[in-house]
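Here the complex is missing one protein chain, while the rest keep their positions.
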Amino acid sequence: MKQTVKKSTWAVLLCVLALLAAVVVLENVLDPNKNIMVFAALKKGAVYALVAVSMNLLNGFTGLFSLGQAGFMLLGAYTYAILTIPAAQRDTVYYIYNGSAVNFSLPELFGGGTAGLVLGVLAALILGGCVAAAVAWLIGLPVLRLKSDYLAIATLGFGEIIRAVFQWDKLGPVTNGANALKSFPTFSSFNIQNAAGETVLRLSTFTAFLLAGICIAVIVLLINSTYGRAFKAIRDDEVAAEAMGINLSKHKRLAFVISSFFAGVGGGMFAMFANQAQAKTFTTAMTYEILLIVVIGGIGSVSGSCIAAFLYVAASEWWLRFLDAETFVGGVKVPLLRNGFRMVVFSVVIMIVVLFFRRGLMGDKELPDLFKKRRKGGAAK
Amino acid sequence: MSENVLKVENVTMQFGGVVAVDNLNLEVNKGEIVALIGPNGAGKTTAFNVITGVYQPTNGAVWFQGEKIVENHPQGKMKQQYKGGHAGEYTQALAPTPDKVTRLGMARTFQNIRLWKSQTVFDNVLIAKHCRAASNVFSATFRLNRKEEARQRENVLELLETVGLADVKDELATSLPYGKQRRLEIARALAAEPKLLLLDEPAAGMNPQETEELTAFIGEIRDRFQLTVFLIEHHMNLVMNISDRIYVLDFGKLIAQGDPAAIQNDKRVIEAYLGVSEDA
Partner (left out) sequence: MQYAISILLSGVSLGGQYALIAIGYTMVYGILRLINFAHGDVFMVAGLMMVYLTASLPLAVSVPLVLVLTVLLGFIIERAAYKPLREAPRMSVMISAIGVSYLLQNLATYITGGLPQMYPEIPGISATVTIAGVPTKWVTVVTPVLVLVLVLALTRLIHHTKVGMAMRAVAKDFETAQLMGIKINAVISVTFIIGSFLAAVGSVLYFTNYQSIVPLSGSLPGLRAFVAAVFGGIGSIPGAVVGAFIIGLSESVIKGSSWSIFSDAFTFALLIVILVVKPTGLFGEKVTDKV
């Protein structure tokens, strides 16, 4: 028993390493300038995979229906951006407010260069997560006592509040008001350049995958720990969980804070992906998007969320693009195809999943489970 | 003098104008198996819920291992509505949540089985060990608690062997037959390492043979884990065979107490169960 557990852990680890290596190879073989869509989809997919898994931790594994994800992402994105914009760029970015109230930049504090960049970005991402987690802790005090659907609407409302606060003029010197924050290090900053300024090794997609991968791995470890099991007990039957000595408010808050931490990190990564951070991006629609990814992947399946994130992003940003373009085949205009049709098709697909394939891609199973079952079946024959 | 583990003192539980438990007093001593019986709706489960912290009583106190764990007195609107006795004797409001009561050393089962449906038999029991884990979320996530985790898993395996569920440990809890689900619920409660085990109708829905097995099983675990057992039950065979003492509840009031033989011959108990005949 123990042996097989060890073996499958190693197998998973190997697969992940192989995937990371494949990303590096792909990125350096294909020309990113000719395949913008591919790499944009991969990076965004990695970010969304992390955020979806963090939402799944709450909605799928602890049974708390929260819709505050975009709000926590916003906190992470802004924290990251504010802490990493180079001091020299601040006047340009904050030109409306005559400069920024924060006049240091973490990558520079860490001495600049490659080491400064890596440490600074990491520290900023983690701090972004911490800010989101701290706010979640505060919000959780009142809100987590609410029953499922009230919790959903309260967290949704909280997201709206955060967005309003960050767009507030008076906070302009810190948040740049309703304007975007930019010029901070992005994934592309991790491409390695030679002295002449030519890119010799592209690592931007790899960086996105690595960061998301580490975070998701930590979440998986948590889910499989004694605390993760307690979360699942709360999801399955709150009354029984409490009767078996699981402190409901403590564990719910823990799940909420941890989920928000990773949503915050994901938000920071989203800023890195988008090259900017702006409050109006982090709308309720974004939360819905992530929720739908979780649903498509299967509520309670980490690998499902990851796969669904990539499918969703690739489909919406890349494969289904043609639905939005007016197309002529043999001189005849293809009906229906015009701007906005993609999202209609999308929402119809989602409704079909919700209504007829309620378990999503994976149900509550994980990828390795599928192989295990096959092996078991084989042995029986 | 025997050491008393549980003492319910003047407990009244009133919902609005309805008195569900009326001035209940009872004691359970160390190592005993004590039964709480009574017709449907007599307030037995309500009494359990008060003891385990699910409900806060309207008035009265509960002591566990010599320590007062629950206490309350009528407050707010209830001050006017209160119909029970001993008003004014209690002044504190002490209301631990059920999880805290469990960690103090009391574990229960439920009348309508409440297993964690998506979990295996093994995990159902393992989760109950969570409340005894010393690791924090950080050390648990990063597997710094390997020793503790291994010990817990070993304990659970032993426990499952003791209760005879080791062969089905990897099955889903809900796929077990009914009698085994009841047994699993008891195993899960045992995993929380209680001193006092509270069983809410453990034999409900069992056939006579299963009931007999359960009777033997309860005696066994009491001896093996040095438990005190307090149970609610309708199967009189089980109650009479197993109990050291019996309390009888009717319409929220305690109407009799004593050893099985005495209860069997108590006129009021017979009346409560069979009803008073019109011409008697």
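List of remarks:
Here the chain labels run A and B in written order, and each chain numbers its own residues starting at 1.
The rule is simple: a residue touches a chain if its C-beta (ideal position, glycine included) is under 8 Å from a C-beta of that chain, and two chains touch if they have at least 3 such contacts.
Worth saying up front: this structure is predicted, and the values here are computed from it rather than measured.
From the set A:F158, A:Y227, A:F261 or A:F282, the residue in touch with the chain omitted from the display is A:F158, counting the whole complex.
From the set A:L203, A:A255 or A:I299, the residue in touch with the chain omitted from the display is A:I299, counting the whole complex. Considering the complete assembly, chain A touches the hidden chain via residues 59, 63, 65, 142-143, 145-146, 148-150, 152-154, 156-158, 160-161, 164-165, 167-169, 239, 284-285, 288, 291-292, 295, 299, 338-341, 343-344, 346-348, 350-351, 354-355, 358.
The rule is simple: only the chains that are shown with their structure count from here on.
A straight line joining the Cα centres of chain A and chain B is 45 Å long.
Here chain A touches chain B in the complex through residues 218, 221-222, 225-227, 229-230, 232-233, 235-237, 239-248, 254, 258, 300, 364, going by the rule given at the top.
On the side of chain B, the complex with chain A involves touching residues 52, 54, 97-100, 102-103, 107-108, 110, 114-119, 123, 126-133, 135, 137, 140-143, 145, 149, 152, 188-189, 192.
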